[in-house]
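Beneath this line is the structure, given in structure tokens, with notes to follow.
Here the complex is missing one protein chain, while the rest keep their positions.
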Amino acid sequence: MTRSAMNPVAFLTRRRGGKGWHWTDVVTFGWLALSLVMIFGPALWLLLSSFKTPAQLAEFPPTILPYAAQTATVETKTGPKALPLYTVELPDGSSAVMAELNRVGIMANMVRPEAPDDPVKVNINARKPLREVAFATDNYTTPLKQFDFARYLRNSVFVTTMATIITLITNSMAAFALSKYEFRGRNGVMMVIVATLMIPLSVNLVPLYSVVSSLGLMNNLWGVILPTVATPTGVFMLRQYMLTIPDELIEAARMDNASEWQIYWRIVLPLTAPALAVLAIFSVVWRWNDFLWPLIVLSRKELFTLQVGLNTYAGELNVQWQFILAMTVVSIIPVLIVFVFLQRFITAGIAGTGLK
Amino acid sequence: MKRAYLRGTAIAAALSFATGAYAADEVRIMWYSDGNEGEVVADLLKKFEEQNPDIKVTLDNVSYQVIKEQLPITLEAGDGPDIARVTDLKALADHWLDLTPYLADKAYWDANYGEQADWMRPDGSQAITGFMTQITLTGAFANKTLFDQAGVALPAAGSTWDQWVEAAAQVAQSQQSPAAFAMDRSGHRMSAPILNYGANYIGQDGMPAPVDAGAKAFLTELVGWTEGGQNLKDVWVSAAGASYRAAAEDFINAQIPLYFSGSWQISNFSTKIGDTFDWVAVGNPCGPDGCSGIPGGAGLVAVKYTKNPEAVGKVMDYLASEPVMREFTQRSLFIPSNAAIRAAGDLKYETADPQVQPALDAFNADVKNLSPEANALPAWKWASAYYTALVTRTGQAMAGEMSLDDAFARMDSDIAEQVAQAGQ
Partner (left out) sequence: MTMQGEAPAGAGNPAPQQAPARRSIGAVLAAPVGLLAHLLDGPMRFWQRLAGRGGMIAFFLLPNMAVFALFVIVPLGINVAYSLSGGTQLFLPSRSFVGPENFARLLTCDNHLAPATCRDDLFWIAVWNTVRFVALQVVVLVAVAMTTALILNRSIRARGFWRAVFFFPVLLSPVVVGLIWKWIFQRQGLLNWLMVEMGLDPVNWLTDRTWAYVFSVGISVWAHAGFYALILLAGLQAIPRHIYEAAEMDRTSPARAFRRITLPLLWPNLLVVIVLALIRAVQVFDEVYVLTGGGPGTSTMYLTQYIYETGFASTLRNPGVAAAASLMMGGVLVVLTLAQIALTRWRDRQ
């Protein structure tokens, strides 16, 4: 069944082998629909929330779209002012749109915008704010103006690129040695590499800190980059892929007087391209998302990566959620771009890599 | 001629490169913010740089997590910024620089910041290591509009916890709030009522005393209020261990009539509540033994490992000076730490919000009610061990994971483990 030949109607009504609806078709359809909602629904909710004002974020029940109070310009004694509008239930049972002059306790002084000299006292329970859809873009612009955003971005890009390049080079060299040569201790090296998967960073912070600090790499972008480049996953994945490259190719090259270095970069590396692409994409995403480690290594603002810089809104006593949400969205955008443009490489690459 | 000139500049460039590029002394300040104080201090530092072109001050705005988790290990490595804004002042006191030889007027510091000097120096030391950027004080806030709507009068000054909770519960019932009150998940906060119930943390020898009858009395009440639904459960059970959680969002959203937190919330409320409802600072509800709050705050301290102690001294002198502190306090809506400013009592806070000044005045007045026990806590090095145990175990008791008696026993053993650990 080719993808291009089918229109949506045909898709919706298509059945397994054309023999009527089979239960597996129902499951397929249901699963895909549910997944779409479950995967993008929450992310969409975060996006919409990031455009809400702090007061609106705390509101329950929440609204789907961000709203702001509608205002009207009213001539007051002290000149024209933009005042919030409410729908007020008047004592005679009618309702009217009125602006609030001020509020004292539970009573508010309200006026009709067209008759500003005739205030009425209204209980605040007898009115509802009049609102309109409005995106609180302040959540984005305020932090972006306050920060040296361009510098954080540059640092993040530098860390991500350098870490990825070094990861690709060192991991592929090690994987080449571990897959194409027989030598004593090979299994031992593999075991050590796999075993290091067992200790996550969050439990190894303090020892790693002592190492990086004694190397003088604190407050240095290389202190962020280097500890991450020897990923066991990368070596493991590339090695598995290289094992599928036939040894005859390499033997033939040796006959042609190729050096081992040439075999590595002219034969094995090009043939490993799909797996390298997958590792590259993973590395970019991992390094971009890194948070805890850069936070520990970098304490000077000119060195902050995006993830560290965006976190300064978490104070001791107060967290400014409206900024945190907006900045989270900002930090996802590059990942989304990777996702949209490279998803074919990622998914096809993993499929090709096999990871068997 | 031209060639000589070129060679000269080349040598100069090479030299300046070798000596670190800056002719000026550089001073780095690590600073975290709860509100706008980062912007305020940045403005103030700009003026300092204009007056002192030979000193370059860099303000590194970081999250509190950096101050709490990264700074201590950096300091232990003998590294760090030149100046830092820190809350864990006593525990890290060994790393602070004695500024005394670098200050222009030591007497000024003693007079205005001497009261809190012990909070930030090792026991027995006479060093001046820095000053508090502000004093904070625990205290309660009431949503007056909710009280009005429910037709319940605000309990008068000097009312007890029982009276406050009772009144707030009436409001909650009438206004269908999810709870009567909320208290931050914090050992510092809960210690205010605990001390007012007659507890004492500090033993004769300065070491932690076992959890006593006063503490047990309040904790029993607090856990009872949580089980009974008066205390907002979310805040306390939504984390394990000693993690801090604030209940400010629920108060801002008019979900709870009474909120026990502290003076630092004022600027937060002002920006987020605005005119939505009337809120008032009502001080510390009383216990049988008093109505004291617990003081606290963030201190700006100089770090021992600085390479430019003279420049650091100048920056600290500037920031601690009366006009600078006055501007800082007025713009960031804090309680002043400077004794002269507090005594003058003439601060004009820069805000358009009419609710702010009375709230700050209420806290400023409440500073006088501080009990000696409460005043001793910030300068006591075991305070965080005590707080950690209290919060961790109370949280578990509230979640129904352990009985109160088990919780009390665990608090004692947790503190004992910590003391033993530190002695190793």
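Going in written order, the chains are labelled A and B, and every chain counts its residues from 1.
As a convention for this text, a contact is a pair of C-beta atoms (placed from the backbone, for glycine too) under 8 Å apart; a residue touches a chain by one contact, two chains touch by 3 or more.
Note that the coordinates shown come from a computational prediction; the quantities given were computed from them, not determined experimentally.
Peer 1: For a quick check of understanding: of A:F135, A:F149 or A:Y264, which residue touches the chain that isn't displayed?
Peer 2: The single option touching the absent chain is A:Y264.
Peer 1: Write down which of A:S95, A:N109 or A:T170 is the residue touching the left-out chain.
Peer 2: Only one listed residue reaches the unshown chain, and that is A:T170.
Peer 1: With the missing chain put back, which residues of chain B would touch it? List them for me.
Peer 2: Against the left-out chain, chain B lists 68-69, 72-73, 76-77, 88, 91, 178, 233-234, 237-243, 245, 253, 384-385, 388, 392, 395-396, 398-402, 406, 410, 417-418, 421-422, 424.
Peer 1: Under the stated touch rule, tell me which residues of chain A contact the chain that is not displayed.
Peer 2: Missing-chain contacts on chain A: residues 1, 3, 6, 11, 14, 22, 24, 27-28, 31-32, 35-36, 38-40, 42-43, 45-46, 49, 58-62, 169-171, 173-174, 176-178, 181, 183, 189, 192-200, 202-212, 215, 226-227, 229-230, 235, 249, 252-253, 256-262, 264-267, 269-271, 273, 285, 289, 291, 307, 324-325, 328, 331-332, 335-336, 338-339, 343-344, 346-348, 350-356.
Note that in this section only the chains that are shown with their structure count from here on.
Peer 1: Can you give the whole-Å distance between the Cα centres of chain A and chain B?
Peer 2: 33
Peer 1: Touching chain B in the complex: which residues of chain A?
Peer 2: 54-55, 58-60, 103, 105-106, 124-125, 146, 206, 209-210, 213, 218, 295-296, 299-301, 311-319, 321
Peer 1: Inside the complex, what are the residues of chain B that reach chain A?
Peer 2: 28, 30, 32-35, 39, 58-71, 73-74, 77, 79, 81, 87, 144-145, 148-149, 244, 246, 248-250, 252-253, 262, 264-265, 268, 271-276, 278, 298
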